[in-house]
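For reference, the structure discussed in these notes is given below.
One protein chain omitted, others in place.
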Amino acid sequence: MKHVIVIGGGVAGMQCASELLRQNIAVTIVEKQQCIGGKIRNWHKLFPSFTPADEVLAAMQQKLTTHNNLTIRTGCEATCITPQKVTLSSGEELRCDATVIATGFTLFDATVKEEYGYGIYDNVITSAELEQMFNEKNVHLKQGGEPKRIAILHCVGSRDEKVCQRHCSKVCCVTGVKQAIELKKMFPTADVFNFYMDMRMFGPGYEEMYREAQTSHNIHFVRGRISEVSPTFNNRLQIKAEDTLTGRPLKMGVDMLVLLVGMKANAHNTTLAKDCNLTLQPSGFMQPKDSFLGNVASNVEGVFYAGAITAPKNIGESINEGTAAARGVVEWLEKR
Amino acid sequence: MINFGFSINRARTIDLDRNNLRKSNEIIGEMPELQACIGCGSCTASCTAGNLTEFNFRKVHTLVRRGEYQGAYEEMNKCMLCGKCRLVCPRGINTRGIVMLIKRKLGDF
Partner (left out) sequence: MTFFTKFCIPFIVGATVMFTVLAIKYIAWLRNLPKSDWRLIAKNFFSLRTVTALWEVVSESLLHRRIFKVNPALGYMHMSLAFGWFLLIAVGWAETVAYLGMRWVPLQGHVFFKYFAALNNISAHNPTFDFVMDLLLLFVLSGVGMAWLKRVRSRILGMRKTTKHVAFDRIALSALWFVFPMRFIAESVTAALYGGGGFLTSGMGAILNKIASNDVLHHIYEPAWWLYSLALGVFFVAMPFSRYMHIFTEIPLIFLRHYQLRPEAMEKSYDNFEVEACSRCGICIDPCQLQSQLGINDVQSVYFLRDRRYNMLQQKIANNCLMCGRCEQICPVGINLNTLRLNSRSSMRNIPHEGRYNYLRDIDKSSGEGKVGYFAGCMTLLTPNTMSSMHNIFQAAGEDVWWADRDGGVCCGRPLMLSGEMDSAQKMIDYNKALFTKHQIKSLVTSCPICLKVFREQYNINDIEVLHHSEYILRLIQQGRLKVGHTKDATFTYHDPCELGRGCGIYDEPRAVIKAVGELLEPAHTGKNAFCCGSSVANTAISDAQQLSIAVKVAAELEDTGAQTIVTACPLCKKAISRGAQRKVVDLSEIVAQSIK
């Protein structure tokens, strides 16, 4: 029986593994965390349908648990990856016939954008933390109480040369709209303001959700990027932006500021590229073999990519790439 | 506002058929990065001078790029060159250089 190692047990890795298992190929998933699932474990509901994230996760895990040919190695990282062999951080070497890298992305560290006050002021939180709060059904201010006015800032750590992140993280716009609606549902009397540079509603149902946010939920959209945040005497946050559509500076006090943190390439990618002869994009994400005909293939024969390892992607796209990578692996194994 | 005697108000339309883009092209030619502006407004929001008066760097340079030079020099002279805008610009535009360039190029407008 052929044996394939999938590095990363997020949605892309899980999907890829289950497709390979279906083809009667033995799979080992190497996962850094203590359990598989990846980032989706921390999400609350998925855009644009508001499907609970744990439903999707549970369905995917269900497909994996019934298989005997699956080995899951949690709590370990892959340091060197070749089609025939994966070296783990422990020094252990795993033999295989092909590898799939599905290690995803890293969330941008919002403390780097110091002017937004994350880590300095209490009620500046990231979009990931807000998901956590949604999950715990406990969205509140640090000092207690409900937020009356919330600002959501788009493009934190995306499209920003000042933090060496040129690329668009793709999903933050729609996440911002989704979270705004959720917040509004939770606090119907609160004012929610989205501060954006461009609204990139690229997916099916996204634009409709955007429109719904505007008309059904009275969510405000201000075209302007917040430049700085400062504390006010009554422990609120004062934000400054330009309302570019009126051409005038805008300031307002808010109780809570949500930073839509972008997707950053894993720092690990650089060493991976160097040690395994894989090609890296200037953005730090891995370079697929071809953007049309080799989306899930790497420049090394027998090493495949799935999901956000090559670029920011949403969950649906990542799952699709899991399938595509499995297909690519099967084709490659047949060819040999 | 210049009164040519045949109009009460200066035309509101930015008439790209009439506007002379020579200076604008000169400016962009010297610093092509100005075209990278995505109009996020970070510069204006952080602006020390814009905090105190009606100076809007984004608007002025956008108008200049459209060939609307009237008043641009006077406006740019309100800038204090403090450099905050350069620190926040997500497109890495050398904003202070742009201010200096527009002041140099449009001194006679």
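Each chain gets a letter, A and B, in the order it is written, and its residues are counted from 1.
Here is the rule we use: contacts are C-beta pairs under 8 Å (C-beta built on N, C-alpha and C of every residue); 3 or more make two chains touch, one makes a residue touch a chain.
This one's a predicted model, so the numbers in the text were calculated from it and none came from an experiment.
Shown as candidates are A:Met133, A:Val163, A:Met186 or A:Val300; the residue that touches the absent chain is A:Val163. Only one residue from A:Gly117, A:Pro147 or A:Gly176 touches the chain missing from this view: A:Gly117. In the full complex, chain B contacts the hidden chain through residues 33, 46, 48-49, 51-53, 73-74, 77-78, 80-84, 87-89, 92-94, 96-97, 100, 103-104, 107. Where chain A meets the omitted chain, the residues involved are 112, 114-115, 117, 120-121, 161-164, 228-231.
Throughout what follows, only the chains that are shown with their structure count from here on.
Centre-to-centre spacing of chain A and chain B amounts to 38 Å, using the average Cα coordinate of each chain. In the complex of the two chains, the chain B residues touching chain A come out as 38-47, 50-51, 56, 58-59, 84, 87-92. Within the complex, the chain A residues that touch chain B are 115, 155, 159-162, 197-198, 223-228, 240-244, 247-250.
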